[in-house]
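Excluded from the complex is one protein chain; the other protein chains are retained at their positions.
Chain IDs A, B and C follow the sequence of writing; residue 1 opens each chain.
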Amino acid sequence: MSVKNGRQFLSIPGPTTVPDEVLAAMHRPAVDIRKGELVEVTARLKDGLRMISKSKGTPFIYIANGHGAWEAALSNVLCRNDKILVLESGSFAAGWGQAGGTIGLDVEVLPGSWRKAVDPAAVEERLKSDTSGDIKAVLIVQVDTASSVVNDIPAIRRAIDNAGHDALLMVDTIASLGTMDYRMDEWGVDVTVAACQKGLMMSPGVSFTIANERAMARHQKADLRTAYWDWTNRMGPEHYQNYAGTPPVHMLFGLQKAFELIREEGLDNIFTRHSLLAGATRAAVGKWAEDGEFAFNIIDPNERANSVTTVLVTNPQNLDAIHDYCIEKCGVVVGVGIAALSGKALRIAHMGHINAPMLLGTLGSIEMSLKAQNILHGASGVEAAINYLATNVPR
Amino acid sequence: MSVKNGRQFLSIPGPTTVPDEVLAAMHRPAVDIRKGELVEVTARLKDGLRMISKSKGTPFIYIANGHGAWEAALSNVLCRNDKILVLESGSFAAGWGQAGGTIGLDVEVLPGSWRKAVDPAAVEERLKSDTSGDIKAVLIVQVDTASSVVNDIPAIRRAIDNAGHDALLMVDTIASLGTMDYRMDEWGVDVTVAACQKGLMMSPGVSFTIANERAMARHQKADLRTAYWDWTNRMGPEHYQNYAGTPPVHMLFGLQKAFELIREEGLDNIFTRHSLLAGATRAAVGKWAEDGEFAFNIIDPNERANSVTTVLVTNPQNLDAIHDYCIEKCGVVVGVGIAALSGKALRIAHMGHINAPMLLGTLGSIEMSLKAQNILHGASGVEAAINYLATNVPR
Amino acid sequence: MSVKNGRQFLSIPGPTTVPDEVLAAMHRPAVDIRKGELVEVTARLKDGLRMISKSKGTPFIYIANGHGAWEAALSNVLCRNDKILVLESGSFAAGWGQAGGTIGLDVEVLPGSWRKAVDPAAVEERLKSDTSGDIKAVLIVQVDTASSVVNDIPAIRRAIDNAGHDALLMVDTIASLGTMDYRMDEWGVDVTVAACQKGLMMSPGVSFTIANERAMARHQKADLRTAYWDWTNRMGPEHYQNYAGTPPVHMLFGLQKAFELIREEGLDNIFTRHSLLAGATRAAVGKWAEDGEFAFNIIDPNERANSVTTVLVTNPQNLDAIHDYCIEKCGVVVGVGIAALSGKALRIAHMGHINAPMLLGTLGSIEMSLKAQNILHGASGVEAAINYLATNVPR
Partner (left out) sequence: MSVKNGRQFLSIPGPTTVPDEVLAAMHRPAVDIRKGELVEVTARLKDGLRMISKSKGTPFIYIANGHGAWEAALSNVLCRNDKILVLESGSFAAGWGQAGGTIGLDVEVLPGSWRKAVDPAAVEERLKSDTSGDIKAVLIVQVDTASSVVNDIPAIRRAIDNAGHDALLMVDTIASLGTMDYRMDEWGVDVTVAACQKGLMMSPGVSFTIANERAMARHQKADLRTAYWDWTNRMGPEHYQNYAGTPPVHMLFGLQKAFELIREEGLDNIFTRHSLLAGATRAAVGKWAEDGEFAFNIIDPNERANSVTTVLVTNPQNLDAIHDYCIEKCGVVVGVGIAALSGKALRIAHMGHINAPMLLGTLGSIEMSLKAQNILHGASGVEAAINYLATNVPR
């Protein structure tokens, strides 16, 4: 017996809820891939990527998940045995670096904390010490989906500039693009990596790289390029070359609709919405944390992401109790800790196609699970979330 | 600026949220209507209607909304100038009676209250006084969607029996079937009227009558039968006769899937789920009502429906304020009072394809609207709802 | 073993193939029915009906199939015991008349042939003899789906006028609207009946009546009006009154898309397309008929409809052989004779969402069935159809 029959709530940090309009846009007959409508779709998607990343750079659309785009990004601008500096602040920059290792790069990790953002001063110091210029690229994530930290990309840019270093700045925005501000050109990012299944609200399977002129220049001499990932190949005159072969027809139609939804709402509104829902989540978690069973993984409130909140759980048994109750009794899939936080944390996603009632329904279900199972928590987190929203949503 | 972008929450008492699986079942090519798959669908739908209404009677499927089924039910068992006794407890029995007036029936309303269930004693008294047997049918709704009252159908049957009267008992279950127990045969109901768009979770456009043997006997001499509604015509050997013409192909496929979902969850679980979500709603409204701005329309807690809760609002201006805030800021469509309660009440639906997070999201959004606009309300209704569910959902 | 796996071809004269775009338009969440988007949809649908019927009259949208709209049309303009004159040219005018009989009308059938259009001279003669003006309405179909005849509506209007008779002219366009020209106002039609599932390309379940001013005047004194069908009730201020209750939400969204497709192609193009595909069908059937096994049901080529072609089959066994081969081997559902032509005819539909390859695929499959089973037929009908189209489709 449960009260779960109704629409399942998917509150994991990716893939996120795909809007009905996006699913509907994928439900249509296949089309010609040489000319006609699909050629325009590709052009529109590239415009959309430039708009969302605030960049005049060159976008590339991959049939691949984010891990594929990682490989694409590195192989297009680097040479065998080049050193890359990976800035740790959770799980994903390290994963990106490891992928670099498999294609022949020399990977150095700048140690960081899973509970803090990357320290720009440490970056500056390390780069200053690289007097021989061995480091060819610096890799960072804007938001780490595992730790839920948000890094300060402009500060990293300044650190590189302060060090007078010419390493490329490569930023993984997979868990942030479309949820918070990102200004590729203004912030001096050389290569952006993104994927469609989080803030961009699309079913997973398409990812992106965007290159600025510096990156395109490095590309000319990069010797790790392969037919499938190669930017130059993808800039050829035939439409299929954009995809190094057959385009992912239905995925592209879906993505086009997702970008339309983003244009309709407007980036500023989207960022504010995410900020508000993140604030409400933190208000709720803050209450629950009053009794010691829970804690924010990210210590500094200013370093908490607007797309996902990682919550440490003192008693690991409670983790399964909460997760299972939510899914079995309420129909809510709550995210759990991964990698170093596996078995130690909940992750509450609040990104993409999500509104106040979806968030309150999720938080309410978690709170039900706490009360029903006598798991220690402070006052009502949901009431705090409601208060937060009622106070902060502009009239 | 809003926090509404995400899935819209439709919290009106019909049409209710259509499950994704049901919408998907409608998204398919048209088929032959003379033979093949569709013929089996019709048979399966009739089985489903018997299962849900707990009846061995004869079901009829109309392309029409509930108002059409009203006309169908009356015209198939009554004769011109027959008297019908309409038992008032809100808006809809009266509406049914008025429809009867337009087809030539003599309509008598047994006055009742919009805030109370029909009084069986009053029914018994009136029928006892009908010594000439003028009254041919008694009309009642199980749940009135406007007032949110639930009537006690077995008690009405006893009242008729106590009066020794042979009027048909005709019950409108449009707002109750699939949300609470209904036992057509055991309770001695002669004609059941139902529709697909509330507890049955289907897009509106199909409605039903179910007749027991007594009703079929009356049907033989009824002189108000017309080609479109006529039961006899619809019992003919050709498949199209079930629909008095072309069947509503895609609607039937959708309805078939909705019935499958009902079978999967099981009626008992469905009724318990509705009872729990209704209880949670009443827990929330009870809190909000502590400060006097709000009140339950139905006075006696035992007469409150499990499918919808009508909440009286003291200050009519607050009604629009709440409704508009919910839709514009949160993406939640809250029902409003209709007919005699127009401008005076909110209606919170909790029927059909709805689970704990959907309800908590709706209640949370309403509470946001109260707080944001300084509308008087007691303690947190949402917290009360969460407490209610955490305590009452079986482990 | 078959060569049928692929998209099934539905070549029956209704319901016809629903365009993918229309099905997609129905696949979306339910919405509020009191205000918002759906209110505009209703208005747009009424505009569309006026556009397609070339009328400034008042349209009404029924949740019902065509048989329901028949009852709606008659009950809104006539009184008990009024005489109606039904003009026979197949099955459907007679069916409409019979429905009139069940609601209390006095039905007179002007006998005609199933193989010919209605003779206007016979109509004029009969009306001239009705010196007492007993006949209150004349009922005719523009196309009879069973016989595949097309009637000359302007000629019927002239016959009525020549007789100086004031009977209403009521036209059933269910099998013609959206496939051939229809000019309600110019042709002096008083009441039009239509349905969505043939030329209008929508899934069945919605039908229409359109009334001109003369009809609205008669409506004022009609005494057969009932709550569900009543025009006056449906002209009330509340949106739901358009549907005498809950609107058929998803059906309306589908219909809106179908009307958009009609606007995009344009009525003139649609009519030419139907004319060309009908011509190709007749070219094919003409060839097959050279060997005597087949014959056109409608004798006069000028009286053959552009929406469906009824083909008489000499040997009834061949009928099942063709029908079953087409469905089992090829995945093509060919229509069969109904009513008086049951067991005696094939019906090849060429209306609605159909293009050259769909028609040629259907005709090709029928021809396969003839060859494979040694059923006598002349030269290649498909080649003749191709020749016809190649010659007649404008460059």
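A few remarks follow.
One rule holds in what follows: a residue touches a chain if its C-beta (ideal position, glycine included) is under 8 Å from a C-beta of that chain, and two chains touch if they have at least 3 such contacts.
Not measured: the values here are computed from a predicted model.
All shown chains touched by the missing chain in the whole complex, by label: A, B, C.
When the missing chain is restored to the complex, the residue among A:Val31, A:Cys79 or A:Leu376 that touches it is A:Val31. Contact with the omitted chain, checked across C:Asn269, C:Asn315 or C:Ser342, is made by C:Asn269. Among A:Gly57, A:Gly199, A:Pro247 or A:Gly286, only A:Pro247 touches the chain left out of the display.
Only one residue from C:Gly48, C:Gly66, C:Pro120 or C:Gly361 touches the chain missing from this view: C:Gly361. Within the entire complex, the positions of chain C that touch the omitted partner chain are 1-7, 9, 17, 19-20, 27, 261, 265, 269-270, 272-273, 276-277, 329-332, 353-362, 364-365, 367-372, 380, 382-383, 385-387, 389-391, 393-395.
Even with one chain removed from view, chain A keeps its contact list with that chain: residues 7-8, 10, 12, 14-18, 23-24, 26-34, 63-68, 70-71, 98-99, 102-103, 195, 197, 203-205, 225-228, 230, 243-251, 333, 336. Residues of chain B in touch with the missing chain: 20-21, 24, 27-29.
Keep this in mind: only the chains that are shown with their structure count from here on.
For the self-contact between chain A and chain C, the two sides draw on mostly identical residue numbers; the shared fraction is above half. Annotation: 45 Å between the Cα-based centres of chain A and chain B. Centres computed as Cα averages put chain B at a distance of 35 Å from chain C. Centroid to centroid, with C-alpha atoms defining each point, chain A and chain C lie 55 Å apart. Shown for chain A are the residues that touch two or more other chains, namely 20, 27.
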